[in-house]
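Only a single protein chain was left out; the remaining protein chains are all shown in position.
The chains carry the letters A, B and C, assigned in the order they are written, with residues numbered from 1 in each.
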Amino acid sequence: MKDIFISSSPHIHTPEDISWIMRQVIYALVPGALIGIYFFGIPALMVIAVAVTSCVVIEAISQKALGQKITIKDGSAALTGLLLAMNLPSGAPWWLVVLGSLIAIVLGKQVYGGLGNNPFNPALVARVFLLISFPVQMTTWPQPRSFFAPAADTVTGATPLGALKTAIFEHKSITAAPDINIMDPFLGNIGGSLGEISALALILGGVYLILRRIITWHIPVVYIATVAAFTGLLWLINPGIYADPAFHMIAGGLMLGAFFMATDMVTTPITNKGKVIFAIGCGLITVIIRIWGGYPEGVSFAILIMNAFVPLINRFTKPQKFGAV
Amino acid sequence: MMSSILLIGGIGCVAALILGISSVTFAVKMDPREKAVLDQLPGANCGACGMAGCAAFAHELTVNDQAEMTCPAVNEEALAVISEVLGRSLGGGTSVVACVCCKGSPAETVDRYNYIGPKDCRSAQIIAGGAKGCGFGCLGLGTCVDVCPFSAMYMGEDGLPHVIIERCTGCGKCVEVCPRGIIKLIDKTGNYSVGCISKDTAKVMKQLCKVGCIKCGLCVDICPFEAITVSKDNAALIDQNRCRSCGLCVGVCPTGVITPMRKPEKVSIIAERCKGCAICEQICPVNAISGEIKKPFVVDDSRCIGCGMCIEKCPTDAIERIRS
Amino acid sequence: MYYVLLIVSAALVNNFVLSRFLGICPFMGVSKNIDTAVGMSMAVIFVMTLATFVTWLINGYLLDPLGLQYLQTIAFILVIASLVQLVEMIIQRVSPPLYQALGIFLPLITTNCAVLGVALLNIQLKYSLLDACIFAIGAALGFGLALVIFAGMREDFELNNIPVAFKGTPIALITAGILSLAFMGFSGLVK
Partner (left out) sequence: MRNVYRKVPDRCHRKDSLMKTFKGGIHPNDKKELVEDNPIAALPLSDHYYVLTQQHIGAPAKPIVKPGDEVKKAQAITEPLGFVSAASHSPTSGRVKEIIQRVHPVTGLLAPCIVIESDGKDEYMPGLPLERDPFSLQKDELIGIIKSSGIVGMGGATFPTHVKLSPPKDKKIDTFIVNGAECEPYLASDYRLMLEEPQRIIDGARIVMRILGVDKAIIGIEDNKPDAIKKMKEIAPPEVQVEVLKVKYPQGAEKQLINALTGRDVPSGGLPMDVGAVVQNTGTCAAIWDACANGIPLIERITSITGRGIKHPKNLRLRVGTPVKDVFEFCGGVVDAAKIIFGGPMMGIAQFTDEIPIMKGTSGILLLTEDDTNLSTYSACISCGRCVEACPMGLIPSDLSKQGEKGMWEKAVGTNLLDCVECGSCTFVCPANRPIVHFVKFLKSLQRAASAKAKGA
């Protein structure tokens, strides 16, 4: 019987495979990306297009070079590209985006053996690499404008967190920072990376992922709650030099990080208990960097550092086996 | 200047004193021979010796007087040094190489089904007993190649593993992992091997594999040295001690299951020494030597099978082995 | 608070391995297994603190008064080497398995630039004896932290399918690079 197949049990399988999961995450990112395109115009669209294309192409080339099966169809490269784009300023020049894709796919993923073997979130590796290597390009933030406004009108300015840091650095007080209407970062009308500006759109996407059971609530909720609690405590101690927790929750890359970067399955702990520990770590490091560090934003660093802790966390959060005495 | 010398010297003295004291207090016996032995071992930590690695083996060799030299990869020089260090003579390393005893490439055999699962022969074997129709046939997933610590095996284009004899140390790792026991360790000096271990009868074999041993016995009949045995339910087997590598069996085997393991050796006649006695011409089983009496004889390379019978009989030592 | 900052600074911001790139040899060599890494970290904490203590005394009470600062390096190496010998003997006696596991890297603490680095930095930064010791503990903790998380990751690599070309040291170096990128995030935390 030549046409008979033999494999080990079980013989049925859920249809939820890797490419399905990747597709769902991409869907969930669409609102955030659309808001970015709305506020930053054609350049944002270009950044997204270049990042996604170059990631897919680079993945195909590097897998070919390493003699592996080409797996661009599973959508993970496209997702990495989209996440990378959403972590870049909309004015990023094309070469910066391509370089970022190269770092993300090759250094972040393929040298480790491809999807599933990488210890660090590839998009974040690229972002941090670019941030440290090209600080000027990576911190030139075009300010939001209407999609229909002419490109020549683009002005650049600081992100809310950047402005805050400057104010504290120069005046030792947050009152020197420009006032921010909390609705702006909620809807996306602020400067920043092109995908992180609208908390609302990102929360929508995140909730979709949780409802679809792609991610669990543990990481996003605990991460955001830790940031809120820690900054809230500091704010209660001295509201003069510490911004309020609502601002910290909504401004910057926290929503993007908490819902999409820190929940990357490959680079986060396996058990829910581990996820909680991971998220608390991310929250603490984020706040420490934001408040006391040299960089205005600490989400990327925090997640990368906690990625490194994942093997240790997994080791100490093993589930109890059935019938353990 | 003086002060600096004094200072450094002073510190040195104090440190030496402390170390001297503690080396007595915290002394742990460590056999210096152990390190000397370890230095001579290959350091591949392959585990073929049966220990957890070269260091563990060195320790075992040193502390246990009965320990045998089970390392297959140690060379003769190193062996001599180790023997000297330990003050006892150790037997040589193994003198065997691995040999894959199946020629049933996918093109020549039938499969029972399509296997889906990990690319590991052992994995494939535990699910329904392996896909290959012949129960003694190579599953072709290359587990032997994967475990070889010396990169002495590779998967050929025919879908079968092959041994690079020059690299093989006879450690037997591949033998251990092969779920069908196809890989055998045979004498290093052997030149021919039978690529089949099937116990199936000719009738069954013909359905399963075009290149298996059908137990016809032709090789047994032609072998001038009685080195081959075969029975109804055992594939032909060459006794490497008796085999003289004449290669006659290769020619008669109807399924081509007997093959040379390496490029066959040939002989050549050293013209200066040859007295032209013609003994070699008479003894040669394949009529590869010819010449005129009292003149140097010549060997026809295309016929010579390298059996070496002529070398033994030559009264003037005028024949030598060459690799063609 | 000052001491907390001192430790944070030594352990995270100016992590010896990940931002000063000192002590890379044991970092690469002893990070294949978490248990060994923990043992190595302990040994380093012990050696670093003790070395700092002794070298500070030697510097403060011998070299400085005698005007022999130029002998710092040599004198320190001498002291550290003896200390490591001592530690080696103690470990061999107290915990043979750990001794086996650390292998060649234990004597290599001798030439561990991190230990010497701490000793020299302390003098450069004009720390008091207490400061110096706390700084050394912080630095050693940072070294241990880097070593242990790195060991955790490398243990996982054992199970992953890393391309042959990158297996072993190459992937470890790449990972260390990314890790040090991540630790750059702490820069500016403490001046």
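The criterion applied here is as follows: a residue touches a chain if its C-beta (ideal position, glycine included) is under 8 Å from a C-beta of that chain, and two chains touch if they have at least 3 such contacts.
In this text, all values refer to a predicted model and were calculated from it rather than measured experimentally.
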item	value
Which displayed chains the hidden chain touches across the whole complex	A, B, C
Touching the absent chain when the full complex is considered, from A:T53, A:T140, A:T166 or A:T271	A:T271
Contact residue for the chain not shown (choose from B:F57, B:Y113 or B:Y192)	B:Y113
On chain C, residues whose C-beta touches the chain left out of the figure	158-161
Chain A, residues in touch with the chain not shown (by the definition above)	1, 3-18, 20-21, 71, 74, 113-117, 265-272, 318-325
Residue numbers in chain B that touch the chain omitted from display	112-113, 116-118, 120, 122-123, 126-130, 135
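The definition used in the following text is that only the chains that are shown with their structure count from here on.
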item	value
Euclidean distance of C-alpha centroids - chain B vs chain C, Å	47
Computed distance of Cα centres, chain B from chain A, in Å	55
Junction residues of chain A, two or more chains touched	none
Complex contact set, residues of chain B against chain C	3-4, 7-8, 11-12, 15-16, 18-19, 22-23, 26-28, 55
Residues of chain A that touch chain C when the two form their complex	66, 68, 107-108, 110-114, 116-117, 119-120, 125, 128-129, 132, 285, 288-289, 292-295, 298, 300-302, 304-305, 307-312, 315
Chain A-touching residues of chain C, taken from the complex the two chains share	34, 148-150, 152-153, 155-157, 160-163, 165-166, 170-171, 174-175, 178-179, 181-190
